[in-house]
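Supplied in structure tokens, the structure appears directly below.
Here the complex is missing a single protein chain, while all its other protein chains stay put.
Our next item is chain A:
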Amino acid sequence: MEEKKGGKMPGELKELEELVRHHIDSFDYMVDRGLEIMLDNIKPDVRSRTNRMRLLPFECRQAKTSYTGKFEADVCFQYDGRPAIREKYNFGQFPIMLKSKLCHLRSADPQKLVSLKEEASEVGGCVREYESSLTDHSSVTVRLYYLRNGSARVGFWVRGREYLLPVGIVLKALVETTDREIYENLTCYYDEKYEKVKGAVGSQLAGERAKIILDEVRVASLFTQDDCLQHIGTHNFINISIAVHFVGGTKVDSILYAGEHFQPVVDELENKTSYTVYVAEALLFCRSDFCARQPRFLAKSGNLTSRALDDHLSQAESLEEAQAFDCVEEDKLLTKLILFELYEKLEEWLRKAKTLIQEEITKNNTFNFLAVGDVRKVVDKNSSVTISSALETMLRSGRLVTQTGLDLQQLLTGTQYVTQTLIRIDMKSSDMRAGYTVQAERLNYLRFLSFFRAVHRGASFAGGRTTSVRKLLPESWGFLCPVHTPDGEPCGLLNHMTCSCRVTSYFDSQGAVKDFFDIRKSILGVLTSLGMISSLPKLVQAGPPKVLSVLLDGRVVGSVPSSEIEKVVAHLRRLKVSAASVIPDDLEVGHVPLSIGGAYPGLYIFTHPSRFIRPVRNISIPRKEDQDIELIGPFEQVDGGNGGRSDAFPATHEEIHPTNMLSLVANLTPWSDHNQSPRNMYQCQMAKQTMAFSLQSLRFRADQKMYHLQTPQTPIVRTGAYTKYSVDEHPTGTNAIVAVLAYTGYDMEDAMILNKSSVDRGMFHGQIYQTETIDLSDEGSRSDRSHRRFRRSNTDRSSHAFIDSDGLPYVGQMIHPNEPYCSIYNDITNTSKPKYRKGSEPVFVDYVAVDTKSKKHLQKISLYTTGGKMRCMPLSSVFIICLWIVTPSSSYVLEGILSVSLRHAGEILVVALTNNTVVNIRFRHPRNPIIGDKFSSRHGQKGVCSQLWPDIDMPFSGVTGMRPDLIINPHAFPSRMTIAMLLESLAAKGGSLNGNFVDATPFSSSVRVANAGEAKTESESLVDELGKMLKSKGFNHHGVEVLYSGVYGTELTCEIFIGPVYYQRLRHMVSDKFQVRSTGPVDQITRQPIKGRKHGGGIRFGEMERDSMLAHGAAYLLHDRLHTCSDYHIADVCSLCGSILTTHIQPQRRIVRDIGGLPPVKGPKKVVCHACQTSKGMETVAMPYVFRFLAAELAAMNIKMTLQLNDGA
């Protein structure tokens, strides 16, 4: 322990950092290049520059602001062809991802991080400390819809709507071509020669279909490219601004525009055309009668979800169902979204600025465009800072607030099964705008980390009845964890990446941005040298089965003879693995072989970033040390011959270790291969809700709510992942001695008994840290905001016990509910208003931090001392220059004001008092285990503490004198079959006796057997191995022990299974949940008790409860519950007219007769019926108050209710 004092070495955290690298890489790329590219796309030239400020994440956290940098851009104005005027504009703040290139923590080692008040093992990846991205995995798609009549439509998305164009028109519009060329291209895959040969894909129908497509264009009398463009411009776009674009624009413009929306990635027009042709070919092939099953053709399938479409093909409408040909798959990381959002907002801003200037020019003739100041004045009307605030809102809420829809809907619908109508899609897209960002709660470390590995398939699937999306498909195997997904509604939709899964990056291993153009060029070179015939414009290609088309990043680059293909693929793979070659190691080589009725054959190669990859061992190439690890993508995996089911087709690849298919959290379950599978899923959920050691830098945090386990331990029985991912830095539980027996009856039904003495000694002790932020500028009305500050009242001394002279609480103070903890003073009214603590339990003030953002209104700085000593805290922040001189008698502020001052007893003693102050007060709720708290082992075995049982009454071992910490019921095992928990108990017992940790990596036995081969013929079972360890230490082979009753001292009749098991404390605690009331607030109208725990309400005694009371004949209890304890009411009823509404109390004339200063005697009140004008026949009747309410409601509807009273005969 002493040696490790200095914290982890950077190298040890590498694996951990690897897990969130895709987030950071993506952000880095955005700042490096993405912004530039994005700005290039905006027509007027704008260059960007991001500045950074010396502001640390820690300070942002304290001030509850975003960790941002300044976002500035040069805007150029050009007018009448005169030289452009460059002007710098401030677009506000730009959020910065932790540990990205712009972050101060980028290259900080653990020591540095600690000194910056961060976690030593901080890996970054989140944007605002409170938010992070959900890896939103979706794709850009261009769809081709096959029509029943044999034609097809291209569907693409513009501003949130899908537009359909006949495929022929698109083909003609894109390049100047002839019908003949199109026809030949469309039918090239069919050749009579190859009919019925393996891999033949075409049929005679191909020609007919191509004809139909071309006829369609002819019928519309569109003969030239111009005609087609005109047609697209005028007929398809309802949106006026776009229509203008098409009609008014030049030919080139419209081509570009069509191209832009049509296929965002493939940039050259020629390529677009050939791709479309290719897709059309494939589509026609799909529909041809040749293929029996739906071909799983996907031009690109890094996008795992698109497979969802597979099962739905056989529905027919006038528009045949969708065929998603994903030309490109992209992992939408948060940063992409930021780019999109920025792009739109900036464009909007520029447009606005333009109109503003135009208006100004028309209005004001003297307006000189060259006067920079004037222009600036006009443009400034259009606030530029709104852009950053919009961005901030997007990050905070995860919602896209946009009129145009950002063209993002297609990203999500791309994965969806699209039915006939467009309306339906629009409907769905409306609710798909939310959920792009997610709060990364730091409840515990595993939960926090899981946020960065999560993949969500879109909220739109959640409601649907279809389950096929939720399945784990062959291509996701090894990329997504089959265990780590929640059960219930989001099951299979919210997935987590396996621990070996990576996302391809924009950066190469040296950290430089990859030059994809170069990479593609070198790949093309390799391919050509291997005999690829490159595709040339206007050259009609042959189709399969003679040759296979080669697609590189969605471009048709050529074709390879099918006889050569195996060789080409093998060669590419060899180059990929070898370090020396120019071919990147994350290249995806998807080879769809020729087959009958299979997927559309071809060779699909991908280089671009944001693809899933994972390492596997390539055993087909000669083995050199460490040269056989190949990174494969999902597409390669399915058709890449990973199989090896028979000797004829030997396996080409091999898993490195079976645990690679599990996510980080799933990897932490010891011997999960011995458990029933749902239990492992439950554990993945529970691990993420344990009250654990969430942070080492807890003191410097101002999170809303933090759970903290006081004395955590590292598990004795552990998997390899614990060491690999430094999980011990944030342990989640305690090794408890668990006895499995039915002892007192308090362990029935998953309840568990805790040993009171163990709890006394600190087992499962914990705290909740809760921060309250009081922003004076948010308090009260706007008018007197500037006159408020923290100060306690001088007149009211009752609160001085709770509130210090600065108006804030004393650190370390215990505050009970309804006691004041801070006081706000109003300068104008000269009153101070204390704030009272809510809740139901006493809390301690853990720390107080004052943050003043504004330099103005510095009014008073009071110095506060504890124990007579003063020290100044070091500060590092841009807006603050703080110098303090402290002498024994006085102190001076030299310059500036203090920004963040921490007040921890004895440490920081300075508080700046100004206006606009934000104060963070952190409270500590002691949460030691009590009856009703929830605990769980690592095997999905959760239970609720039912008793804190006295130590002396616990069973004890005669030999060692040990008493268990925890007792669970044996019935927890038979139906749940969590064998690993029993193994863990055995192993931990042996491990603790021998003084070492036990490795419990799942599947390790199978790996060992495979490696050892025949050397060890008779492999021992795990239990025997563990049993031997116990026996050597004088314990029973099976882990059982003879225990004696703690109460009687006699031997228990059977031997008890007892041993240490790692237990987690879950965050669900009774203190947060109990609900009880005898009296309390009632509803205004009905006078019945209100609902809701927060408001002191009760739990409803509803109909079913009533029924059971009736069934029991418990009439008195029923009356008590439903009447006496509810809205009991005594009403005056006039028996003459039977009304309860007309009675009223007649005001009594007070007879003023003071007898010796005593208060006057109240006469009996007189109740009179307003209708009968008499008090005769007035009776009192007990009834529920709602009855009176009912009578009043009926009266409002002109229905009179009369009561007939009698004497209960």
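The criterion applied here is as follows: contacts are C-beta pairs under 8 Å (C-beta built on N, C-alpha and C of every residue); 3 or more make two chains touch, one makes a residue touch a chain; residues count from 1.
Definition applied: contacts and distances are computed from a predicted model.
The complex includes a chain that is not drawn, and of the options "Nop14-like protein", "DNA-directed RNA polymerase RpoA/D/Rpb3-type domain-containing protein", "Exosome complex exonuclease RRP44" or "CCAAT-binding factor domain-containing protein" the UniProt name matching it is "DNA-directed RNA polymerase RpoA/D/Rpb3-type domain-containing protein".
The chain that is not drawn here is touched, among residues A:533, A:1042 or A:1186, by A:1042. For the chain left out of this panel, the touching residue among A:720, A:926 or A:1138 is A:926.
Only one of A:660, A:799 or A:957 touches the chain withheld from this view, namely A:957. Taking the complete complex into account, A:699 is the one of A:520, A:574, A:699 or A:833 that touches the chain left out.
Annotation for chain A: contacts to the undisplayed chain at residues 5, 699, 710, 756-758, 760-762, 765, 767, 812, 844, 846, 866-867, 871, 904-907, 924, 926, 950-952, 956-962, 1030-1031, 1033-1037, 1040-1042, 1044, 1046-1051, 1055.
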